[in-house]
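With one protein chain held back, the other chains of the complex are shown just where they sit.
Entry: chain A
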Amino acid sequence: MAQVTLRKVVKAYEGGVQAVKGIDLDIADHEFVVLVGPSGCGKSTTLRMIAGLEEISDGEIAIGGKVINDVPPRDRDIAMVFQNYALYPHMTVFDNMAFGLMLRKFPKEEIKRRVDNAARILDITPLLERKPKALSGGQRQRVAMGRAIVRDPKVFLFDEPLSNLDAKLRVQMRTEIKKVHQTVRTTTVYVTHDQVEAMTLADRVVVMNGGIIEQVGSPQELYHNPKTRFVAGFIGSPAMNFIPGRLENGAGALRVHLPNDIVLPVPAERTARYQNLAGREILFGIRPEHLTEAKNLDRPHFAPMTATPEVTEPMGMETLVHFKMAGAEICGRVDPLAPAAPGQPLPMAVDMSNMHILDPQSGRVL
């Protein structure tokens, strides 16, 4: 059993700066949890507190039900993969992977068996006698993972392990990491600032910002039901569009009234939810993929509008169009065959069933 529990965990530095401001988190056995957020949000600090590399200022961290606040890193039964690999430069790949086991006085045969096994999983058997400097970035990262796997620890900790790799290798290693997790099933805490990595790898994503947890949920949940403006804007690429406006009753139905007299009808099934907000200032949120060319206008919740793209970005499978709407910079996603060109008015549709209404003051999704 290797669940990880964080209770009101605080990391404060001298001078009163709090990097982590009392977070609670429960990570289940075998779960793959990704901590994601912008630089300085406290995600790495949280991971390092779990590892024992940073002291916990307040609160409690438990691994497998045992509080480990005062347990040194080596006795926490964890393994960590670092952003810059942190391989021992004077040791061969084999020795790098075996080092932890040797320090723990494992018998030679057992060490060899484990290293060979991990090398097979990671496909690095031919590299075992090489030194780190003779390896490519991707190979070094595999060795770093191998060093974690051979230990068969309770928890894997990954600290931005793919940040130093080029884009193509990153995608490849992402798949590798997922594959390894599906094989060894070790509880994993993974830190990244890349929301794509977070979405693709995680069973559950923990979005952090300013030392607190904004939201915890499955990738789908965060994408479709963000709870705060930060999560709504952070998850998804390109980011969600936000336009300030007002909810109002008109023509017998609830409508979103945006500047420049743009009026969008609220779908009937959501009227009840927003009825009591009528007359209030709101923030209207809509993802680029829900602002598309006008092809589904026959569906009830698609509202028509016209956009004049300022910039178009053909991506191959889709084209991103950037335009101004109600005074805001907006991004939409259209079919690559749609007649999108800068300066040419383009009929578009807003999928109102996927809209989000936020409180402009608190930033909460209503």
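By our rule, contacts are C-beta pairs under 8 Å (C-beta built on N, C-alpha and C of every residue); 3 or more make two chains touch, one makes a residue touch a chain; residues count from 1.
The rule we apply is simple: contacts and distances are computed from a predicted model.
Enquirer: One chain isn't displayed here; going by UniProt, is it "MaoC family dehydratase", "4Fe-4S dicluster domain-containing protein", "Cytochrome ubiquinol oxidase subunit I" or "ABC transporter permease"?
Expert: Choosing among "MaoC family dehydratase", "4Fe-4S dicluster domain-containing protein", "Cytochrome ubiquinol oxidase subunit I" or "ABC transporter permease", the correct UniProt name is "ABC transporter permease".
Enquirer: Touching the absent chain in the whole complex: find that residue among A:V9, A:I78 or A:L254.
Expert: The one listed residue touching the chain not shown is A:I78.
Enquirer: Can you say which of A:A134, A:A253 or A:V311 touches the chain missing from this structure?
Expert: Of the listed residues, the one touching the omitted chain is A:A134.
Enquirer: In the complete assembly, which of A:H90, A:R273 or A:R299 touches the absent chain?
Expert: Looking across A:H90, A:R273 or A:R299, the contact with the absent chain belongs to A:H90.
Enquirer: Determine which one of A:G100, A:P244 or A:P360 touches the chain that has been left out.
Expert: In the full complex, the listed residue that touches the missing chain is A:G100.
Enquirer: Touching the hidden chain in the full complex, which residues of chain A are there? Just list them.
Expert: Touching the missing chain: residues 51-53, 72-74, 78-80, 82-90, 99-100, 103-104, 131-135, 137, 140, 147, 151, 164.
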